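Shown here: the complex without one of its protein chains, the others still in place.
Chain naming follows the written order as A and B, and within any one chain the residues start at number 1.
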Amino acid sequence: MKLHALSILLGGSIVGDGDAEVTCCASLSKAQKGAIVFIEHPKYLPSLQECKASAVIVPPDIHSHLPSIVVKNPALVFAKALDILHPPREAGAGTHPSASVHSSATIGAGCHLGAAASIGAKSVVGANTVIHPSVSIGEDVTIGSDCIIYPNAVVYPGTIIGNRTILHAGCVIGGDGFKYVVDGNRGRVKVRHIGIVRIGDGVEIGANSCIDRAALDETVIGNGVKIDNLVQIGHNCTIGQNTVIAGSCGISGSVRIGANCILGGQVGVADHVSITDNVIIAAKSGVTGDLDKPGVYSGMPAHQVSQWRKEMAAFARGPETLKRLSKLEKGERP
Amino acid sequence: MKLHALSILLGGSIVGDGDAEVTCCASLSKAQKGAIVFIEHPKYLPSLQECKASAVIVPPDIHSHLPSIVVKNPALVFAKALDILHPPREAGAGTHPSASVHSSATIGAGCHLGAAASIGAKSVVGANTVIHPSVSIGEDVTIGSDCIIYPNAVVYPGTIIGNRTILHAGCVIGGDGFKYVVDGNRGRVKVRHIGIVRIGDGVEIGANSCIDRAALDETVIGNGVKIDNLVQIGHNCTIGQNTVIAGSCGISGSVRIGANCILGGQVGVADHVSITDNVIIAAKSGVTGDLDKPGVYSGMPAHQVSQWRKEMAAFARGPETLKRLSKLEKGERP
Partner (left out) sequence: MKLHALSILLGGSIVGDGDAEVTCCASLSKAQKGAIVFIEHPKYLPSLQECKASAVIVPPDIHSHLPSIVVKNPALVFAKALDILHPPREAGAGTHPSASVHSSATIGAGCHLGAAASIGAKSVVGANTVIHPSVSIGEDVTIGSDCIIYPNAVVYPGTIIGNRTILHAGCVIGGDGFKYVVDGNRGRVKVRHIGIVRIGDGVEIGANSCIDRAALDETVIGNGVKIDNLVQIGHNCTIGQNTVIAGSCGISGSVRIGANCILGGQVGVADHVSITDNVIIAAKSGVTGDLDKPGVYSGMPAHQVSQWRKEMAAFARGPETLKRLSKLEKGERP
């Protein structure tokens, strides 16, 4: 594709040779002839100087020797270039002969069902959804259109999933919540879960992540939520739209997280906690109480990051503090 | 079902209309006509007032306008009502044509084997056990009766599982332990594991959790143990009966945990640690040494929670402590 043609699709203005031929995206360090790269900061200009790419996407304040598309947000525009120059592999409509589809299930037009995938009774899959090998979809499941469900993902009965949602390999949607009641004689009695998981549109669930279904009602994952790999979401949780949860987080049962929040990796949230919109929680923090105000939180228990930083600074000075205290006790001056 | 008939099954006495028709369980907020709900505390009476349920399970000290079953432990009795009004889906006995059962395996009466499930040589599955799609059972595995193994769970060769045990989707039972010996020339040499995992009766293993088999003997999960999702249990561990382990915990190798313990989420336990019976460990704690006395522990390293709370209070006052110290050093009085 000529750089000029690409710029029409991407927006932005061209500086240099608009006839440069561009066939793929690449990194600065690995790019070869035909590649387009991007930079956002002048500090990468020396790397760009040595780069073998044929073109570059740059912000207005950067001038390159390479044919350039000049845009306000190079990272965003580069993401669009990736979509244009690297279209996804077409799975192709059709059902693999080794897939098992219950006779009462409904599979939309254009769907792909991979080898050894199974779809339970009365489940409905929307148009153009791709279901990879060894995926297991239970009964009474509803999946929207244009979804991708990667290999070995498991969807328990009753789950409802919107459109354009991606489930990565091995994730488990709708397992029993972790709830028992103690019966004097019999020990712990399992509480049967009759609720479901409801996942919105444009959601992404990471590989091997788990979302438990509600005890009675619904565990809700809002539109646009992005969940990374190996995350646990307990029963009855509600995750507000466009919230982002990084890898290895553990969210206990009945937690409410608002919209547009960001949770760093390995964060834990105690059960029944409520977190308002626009909250950012630093990696490894433990949230043990409600967070009612937008802001950045850190620590265990998680509290305002500015305060936590002061506490951590004092913690690091702890050994010195003990020495200073001993001196004072001996009546010595510092 | 008439409320009166239900109360005979559940126990408890009826207040109000025993002829009220009850067809399902529900939450206070979503209940409709025909539903039965429960409350345990008077603070929920206003919600109950607006609730559209047909009946309620209450403790003796709460009086509702709805037809009521009065019992000592409403949560426990409601769990029983769930079992009665929402019986599990019957998987139905039989083997899906796409399942693969080795000719030397023995499958008990009434078992269900789902699509693309596989059972290895000489394995034995007890009566009425349900094995969901794409489950992989290795060779020489023994599984008891009335178990449920959800989709894509993996059971390595030699594993022994009791009766009425539930393995959730994607869990991995019996993988190689993480053990290497260093050989000067060859780097790390893998230590072959010839042990097994032995799981008792009435156990529940969460989705995508992993339990490694022993190097030589047995990794043992006692009767009634409940393990949540995404938990790692290392080789040679022994988990005592009725112990509960919450999500995302990591238990290193050769750990012994006693009976009736509770581990909060994201707890870590170092290798070879021994924890006695009736120990509770707060979420996110790290256990680095033996815990010989029942009690509640927290922190990293985990120690008595009362002491840990004082330390955390002092930690939070760290910045103030530094200021007070500086004042004293300058000879100022507070």
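We take it that contacts are C-beta pairs under 8 Å (C-beta built on N, C-alpha and C of every residue); 3 or more make two chains touch, one makes a residue touch a chain.
All figures in this text were calculated on a predicted structure; none of them were measured in a lab.
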item	value
Contact residue for the chain not shown (choose from B:Ser54, B:Asn73, B:Ser248 or B:Ser298)	B:Ser248
Residue of A:Leu76, A:Ala93 or A:Ile280 touching the missing chain in the full complex	A:Leu76
Touch with the omitted chain, as defined above, among A:Pro60, A:Gly94, A:Gly289 or A:Gly318	A:Gly318
Touching residues (missing chain, whole complex) on subunit B	98, 100, 116, 118, 134, 136, 138-139, 152, 154, 156-157, 170, 172, 175-176, 178, 180-183, 187-192, 194, 208, 210, 212, 215-217, 230, 232, 234, 248, 250, 252, 266, 268, 270, 286, 300, 310-311, 313-315, 317-318, 321, 324-325, 328, 333-334
Missing-chain contacts mapped onto subunit A	24-27, 29-30, 73, 75-76, 79-80, 82-83, 86, 88-89, 96, 98, 114-116, 132-134, 150-152, 166, 168-170, 202, 204, 206-208, 224, 226, 228-230, 242, 244, 246-248, 265-266, 283-284, 315-316, 318-319, 321-322, 325, 328-329, 331
